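All protein chains but one are shown at their positions in the complex.
Here is subunit A:
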């Protein structure tokens, strides 16, 4: 027995496993290109910028990994983020006359954001599981609803946080400890917890089981509906967390907040090696995927080599390449 398993491991070790290495190689290649193109690429400021701006999509994408692994999909997260940001700003502005500008208002704002995320996620989850509507349709619907709601809340314009409040709340995005800014820390914590939950808990294994075959999972006494609902609730909560980090950056929300975040999050999840049809999820891969997407934009901004009109095309090519690499690896195994 033991010899057989060591043989197996050795054989696998010789073959380059592209499904695992693909995203990492792509990331390394981008870093190399970045270094060659601009000496400032590796500067502390640039690295902090890239990691911090990845945090919003990153935190959301970790939640999205669970939803997709369990065979679901959520198109509403970008609109949801915009709506929650609007709601949070509105609540905080309303509280200021009564409570003054203090930490209490921020705390309530944070609670509002998290609670709103939880509820919004639960609505998506329950509509998918209890009403039995396809996730694509449910979240396409809620996507439109939240986008309209934030436009309506903002009267078509921009909701801005009270100026003094913004100064008080600012450090949550710009501050940090030991030179590492808060959004990076929160993103890292969420990613590590996500990886642990996915790999080492019953919930994570149930997600994969449901995604690969729902009927079999049900016969194996997995509480399919509850687990699926929970993936959406978790995602909603993480959207709330992302908003808590996003609002202090510019202190505003409008109809254009969070535009296309859902597609970036889904793309990051898939680049990272999670199967779009469910059954297998990899949280650390998602993190790599998010970083790849951010780096493409960053590198294109740091050079004049490519016409800015073509940014989208380059992103598209890299997304497809990253996935092709993985699928090839899978097919040859």
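The rule we apply is simple: contacts are C-beta pairs under 8 Å (C-beta built on N, C-alpha and C of every residue); 3 or more make two chains touch, one makes a residue touch a chain; residues count from 1.
Criterion: contacts and distances are computed from a predicted model.
According to UniProt, the chain absent from the figure is "Monosaccharide ABC transporter substrate-binding protein (CUT2 family)", selected among "ABC-type spermidine/putrescine transport system permease subunit II", "TIGR02186 family protein", "Monosaccharide ABC transporter substrate-binding protein (CUT2 family)" or "Radical SAM/Cys-rich domain-containing protein". Touch with the chain that is not drawn comes from one residue among A:255, A:271 or A:318, which is A:255. The missing chain, though absent from the display, is touched by one residue of A:141, A:279 or A:297; that residue is A:297.
In the full complex, subunit A touches the omitted chain through residues 38, 40-41, 43, 45-46, 49, 53, 151, 154-158, 160, 174, 249-250, 252, 254-257, 259, 297-298, 300-302, 304, 308-309, 311.
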